[in-house]
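Missing here: one protein chain of the complex. Every other protein chain is in place.
Entry: chain A
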Amino acid sequence: MKHLKSLNKKAQLINQAVSPEEVEDVVAMQTVVGCTATTDPGWELDPFGGLGSLCQPMESDLYGCADACWWPAQVPDTMHTYPDWGKDVAKANEDWRKLDGIFEDGE
């Protein structure tokens, strides 16, 4: 986990910032249950275990992310699974208050 320490303030998106070998090394990073370890880009964490290289605010590129079903366990995949998610939220960076989750629970 040495990369967790090597936080780069100017970290660019992962594709530009580090070599593929380094990506492999860090992407296998473990996360807290419920978070995705897919970090190229990541939802909760960037490949350095930080927040510097995430889409921030997340609302600014939400559909770019969701349409591609990049994190289907955290963001509804509008490609196949939830085509209507965010239908009423034309621009997430303006209408984000209307964003709703998919909740499913036990009894």
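Simple rule for what comes next: a contact is a pair of C-beta atoms (placed from the backbone, for glycine too) under 8 Å apart; a residue touches a chain by one contact, two chains touch by 3 or more; residues count from 1.
The working rule: contacts and distances are computed from a predicted model.
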Ask   = Which of "VWFA domain-containing protein", "Iron-regulated ABC transporter ATPase subunit SufC", "Spermidine/putrescine import ATP-binding protein PotA" or "Cytochrome c domain-containing protein" is the UniProt protein name of the chain not shown?
value = "Cytochrome c domain-containing protein"
Message = What does the interface between chain A and the hidden chain look like in terms of residue numbers?
response = 1, 4, 7, 9, 20, 23-24, 27-28, 30-40, 43-45, 49-52, 54, 56-60, 68-77, 79-81, 85, 93, 96-107
